[in-house]
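Scroll down for the structure; my scribbles are underneath it.
What follows is chain A.
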Amino acid sequence: MTAKSDCVKIVGEESVLADKKILASFARDDGGSQGSPPACVVKPRSAEEVREIVLMANARGYALVPVSSGEPHSRGDTVPATEGAVIVDLSGMKRVLRMDRRNKVAMVEPGVTFGELRDAAAQEGLRVLTPLLPRPSKSVLGSALEREPMLIPKYHWDMTDPLMCVEVVFGTGDVFRTGSAAGPGTLEEQWAVGCAQKNPMGPGQTDFLRLVQGSQGSMGIVTWGTVKLELLPGVEKAFLVTADEFGALQDFAYTILKFKLPDLCLILNGAALGAITEKGGGDMPPWTLAYSISGYTYMPRERVEYLEKDVADIASAAGVKPARTAGDVDAGELARMMGAPCPPPHWKTRARGACREVFFLTTLDRVPAFLAAVDGEMSAHGFDARDLGVYVQPIRQGTGCHLEMDFFYDPGSEEDTRKARALHEGVSRACIEMGGFFSRPYGGWADLAYGRAPDAVAALARIKDILDPRGVMNPGRLCFGKEG
Partner candidate 1 sequence: MITDAAYRELQETLGAENVSREPAVLDGYTWQPFTDILGLPDSWCRYRPAAVVLPGSTEEVQEVVRICGRHGLQFKAMSTGWGAWNAMGGENTVQIDLKRMNRILEIDEKNMYAVVEPCAVCSQLQAEAMKKGLNCHIIGAGCGSSPLASATSLCGYGWSGLTTSYSARNVLGVEWVLPDGEVLRIGTPGQDAGWFNGDGPGPSLRGAMRGFMGACGGLGVFTRCAVKLFPWPGPEEPQVEGLLNDVTAEVPDTHAMFLIAFPDLQRWADAAYSVADAEIGYMMCKNAIGALVATMMPRGLKELTRFAVFKDILKTLRYQFQFLVCARTPREFAYQKAVLREIVEECEGICLDVSKLPGLHDAFWWGFVRAAMPPLIFRMGGTFGTSYGALEGFDHPAYQSQEGARLKSQYTETGRLMDDLADNSWGGIYEGSTGFGHQEELYVYDPRDSAQLEAAEDYLAGTLVDTAAKKLGPGLGFAGGAIVAEIFGPLIGDYHEWLRKIKGAFDPDNVSDPAFYVSPDPEKLIAEEMANRPGMAQSLLSVMGEEDTP
Partner candidate 2 sequence: MALQDMERDMAGCSRCSSCKWIPHNQVKSWRFAQGCPSSTRYSFHAYSGSGKMIMGLSMLQSRSELNDDVAGIIYNCQLCGSCQVSCQVYRDDIDLSDVLLELRAKCVEDGFLILEHMEMLQSMKKEDNPLGMLKADRGRWAEGLGLPEIGGRQVEVLFHAGCRYSYDEDLRGTVRGTVSLLRDAGIDIGVAGKDEACCGGRAYELGYQGEMRNFADDMAGRVKASGARTLVTACSDCYYTFMYLYPKNGLDLGVEVLHITELVGRMIEEGRIEPAGEVPMRVTYHDPCHLGRRGESYKEGWSGGDKLLRPVRFKQSGRLGVFDPPRDIIRALPGIELVEMERIREYSWCCGAGGGVLEAFPEFASWTAGDRLEEAAATGAEALVTACPWCVRVFRDAVTERGMEMKIYDVMELLASSLGGA
């Protein structure tokens, strides 16, 4: 018996792919990760099929690599680290199982993309909490499970947001529902007494969601999840604040974030803003803080009016000037663009054809120090500073931020590619030395991050041993070995 035939038994011939070209495509990704081609790609349609696949893997010793989003992949977590793995492609599980306007929550399968959920939510007057310009094939659950930062920090209360509850098939093959979805009762029974699977904690004394989230598919496979949604603004007004130095934006950003005044709120350097808007060429302002203020269902115009005045007062005190445009960039247009997936080619590859990204968590006040260090690294590696895109996303209501440095390069140039790779490594090392927190340690970052946290490695190994004792779930990721 082969993995393929095992999978065929579960999902049928039509849902198992073993074409060599397809398999080869999974052995590497756009981020430069190299692995082994999988034995096959299986496309389950239900949680039951997923469960059977996991049980099969346990019985036969196959590795499973769950993948929710469509191509292109770039962070290495979808590339099998071991031979003979089975890609569990969940992109076909596309149902929006429930859309609850009153509780502002949607229950979705892993294959649902941002664009799909966006359309479904909009019909109810709701909007999806998205990361910055996800690619069209990006899975909502995939993004949330990876703790990708969202554009609206005020709705990001905790790191699990916007994910609330999930149904997960652990590496053991056990099906489990996290948070308040766990029970008592079936989902239907819970709905009947007003529940909406909206409490992400528990059940009981363990946050099972947190053990699954951020695991790069190494603990189990999520078969549905509830994500919190927010109201579509009735009125929205966007602004841009530009500055020559990042530091000049800090006080303003901290204040508006503290009081949860803006919806959209992020900071981009000129290269990133230029790549996103495809405008301005080299004339982009060095730094731009983009934010929007909104009114919802109650007195929306009045809300925007008072917010605009209050934010203007804060801006004045902070010595910055909000404007509706900056050069060719229109704030409203930018805000609208950010509410949707990124049309191809992805903005990170627009400038030079490829991108190496370094991102981690820190706090806004530490960003300048990291930028200075990166300047040094770029000089050392002879990298043109104009090819550095910087994206700073405040998270968790301003109590931290995602700092992302995107090194644009020409993949056709060997020298460029080599430089970008070396720079990527150098910057990663420098930043982690400085206290950058690589909370999502893809690829080589895992060694860097876990090398500094032996206690966490030991603790995670215990969790892994519980949820995936045979090591079938995406082996070789994070701090977990390739051997089951």
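In this section, a residue touches a chain if its C-beta (ideal position, glycine included) is under 8 Å from a C-beta of that chain, and two chains touch if they have at least 3 such contacts; residues count from 1.
A word on the picks: all candidates are chains of the complex that A comes from, given by their letters.
Keep in mind that what you see is a predicted model, and the values were worked out from it rather than measured.
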Chain touching chain A (counting every copy) in this complex, out of 1 or 2: 1
Residue numbers on chain A that touch candidate 1, as the complex places them: 100, 102-105, 147, 154-155, 157-160, 175-177, 179-186, 189-190, 192-196, 198-199, 201-216, 218-219, 228, 230-231, 254, 258-260, 296-299, 302-303, 306, 309-310, 313, 361-365, 396-400, 432, 435-441, 445-446, 449-450, 452-453, 455-456, 458-460, 462-463, 465-466, 478-479
